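The structure appears right after this line, and notes come after that.
Every protein chain except one is present and positioned as in the full complex.
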């Protein structure tokens, strides 16, 4: 995925990304990669969010996410390109390392 | 607000609650108290969420919330009464003690 | 371990506890159960602490712990009995469910 992070992924690149990141879908309305994550309980959902948050701030690339009890819905999008970029793929891969594919 | 926590607030009680909790609005669609919170930055947004989360788990009453960068949107509703209960008022007051009215 | 939580464990009970909780040792100076935990990295150490913290506040029984990078040292003791109580055993078991025995 050699495109620079200042452009959004092409349709073709998005399709490739989805073949790799099967637990993520493309939310066309939000132009974002989306994954619903269900942890066993609320403390684990919060621990997950803290772990991702620490990484997100380091990368200066923050998820849009919502939480209800044990569930975390995550959208990854890059505001300044108004779409999905390589940085979102990197974050999706990072989240997969935490909770599995 | 002497109603038991196993019933939702009446229209009259909701109106009273909103006079007290002016930074919260009633989201009719979600039958929830709603407040948008803007913290100075992402680390403070996460610290706020952790602080509320610890209290929420203790009370066994969890918010529905979403976060984008420094912003946290919070909805307080009580699932088993399908509406706002005294427990949501208590949580709203607790959040107000953290970030102000 | 049927002793009430308002007394510390006897020597015999402590010995039994250590047979069960092999990753914990008794720190005689601090009258505490002690375990050193090494997580893969700092974000995971913090996520671990947040998860335990949420449980600790709910139980109103808080660990004494220190953190350096990926390492968390945990002491479990019960102040009002000046020693290890059933509540510490419960917390040690809870921590073991998170990170393994």
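For reference, chains read A, B and C in written order, and residue numbers begin at 1 within each chain.
Just so we're on the same page, a contact is a pair of C-beta atoms (placed from the backbone, for glycine too) under 8 Å apart; a residue touches a chain by one contact, two chains touch by 3 or more.
Keep in mind that what you see is a predicted model, and the values were worked out from it rather than measured.
Considering the full assembly, A:50 is the residue among A:21, A:50 or A:84 that touches the omitted chain. Residues of chain C that touch the chain left out of the display are 42-43, 46, 49-50, 53, 56-57, 62, 64-69. For chain A, the list of residues touching the undisplayed chain reads 50, 53-55, 57-58. Residues of chain B that touch the chain left out of the display are 42-44, 46-48, 50-51, 54-55.
The rule we apply is simple: only the chains that are shown with their structure count from here on.
Centroids of chain A and chain B (each the mean of its C-alpha atoms) stand 27 Å apart. Chain B and chain C have Cα centroids lying 33 Å from one another. The centroid of the Cα atoms in chain A and the matching centroid in chain C are 35 Å apart.
Each of residues 50, 54-55 in chain C touches at least two other chains.
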